[in-house]
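The chains shown are only part of the set, and none of them has been moved.
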């Protein structure tokens, strides 16, 4: 229950420089992102760190650091459970996982900071800006126009940070 | 404000028997579903009916029929706006659209009948049963375990209706 160490967090960005993790996604717009490699021989922590790094890089690290002092255990759970147990599962490609998360957070309308992290994450695993907008437009049908508009405003912020245009 | 005619609704299932629409999806698990064909020359109504039929077949028809007497205009909007304007857009493959909708409805937890329609819809456009379960499992992280469990129970019902096992 000591939480993730600062060294562990630093390790996240160090890993971010590793060839496998940092290679830019090469999917075309419609191509599915590769599923995470087989994880049978790795621990939950290893799988979780690899997945977190693959998805969020520095953004995820910042969230974990802000939790470090007050509730370090949730940092552990994010790595071990959310990324190691859930996100790293085979059976669904990473792009589809991110479309699902972006859709849910947009529809819920209560998680703008996390939506921002996951729009970055989607772009990191090969989702195209316009595809992310498409997911949000679709939320107008299922969760109403305000949810869609507020989600689009978060996407706009992320795209501007990355000098992207949809 | 006359809403969709019963003849129009009958047309949905008639179209449902057309070769193009009823041919089983041939995507592999990771292959992206084809995007809707270019729609430039068709009307909103034509695009909407084609998309609704492609996705939901008889299930969607039943929903529209139940709305026919009391609020026919929402049936028009579902076809023209939700399917003709939104769902039929190019820019995102149909499988990804369904993962997004299934994720959102599972996370919201207030739309079990619509979730059921869209799980059927996902299966109709090539989402695999296990992929749909993966989306729901992921919702445990973002919307909590009760939302994920309740979504899985709806999926279970759909899979049983179709004699599928994830």
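For clarity, chains are labelled A and B in written order, and residue numbers in each chain start from 1.
Definition applied: a residue touches a chain if its C-beta (ideal position, glycine included) is under 8 Å from a C-beta of that chain, and two chains touch if they have at least 3 such contacts.
Note that the structure is predicted; figures quoted are calculated from it, not measured.
Of the identical chains in this model, 2 are shown in place, and the full complex in the file is built from 6 copies.
Following the convention adopted for this analysis, only the chains that are shown with their structure count from here on.
The rotation relating subunit A to subunit B, fitted on Cα atoms, comes to 180°, given as a multiple of 5. Centroids built from CA atoms put subunit B at 26 Å from subunit A.
Touching subunit A in their complex are the following residues of subunit B: 30-32, 35, 81-82, 86-87, 89, 91-93, 95-97, 99-108, 111, 114, 130-131, 134-135, 137-143.
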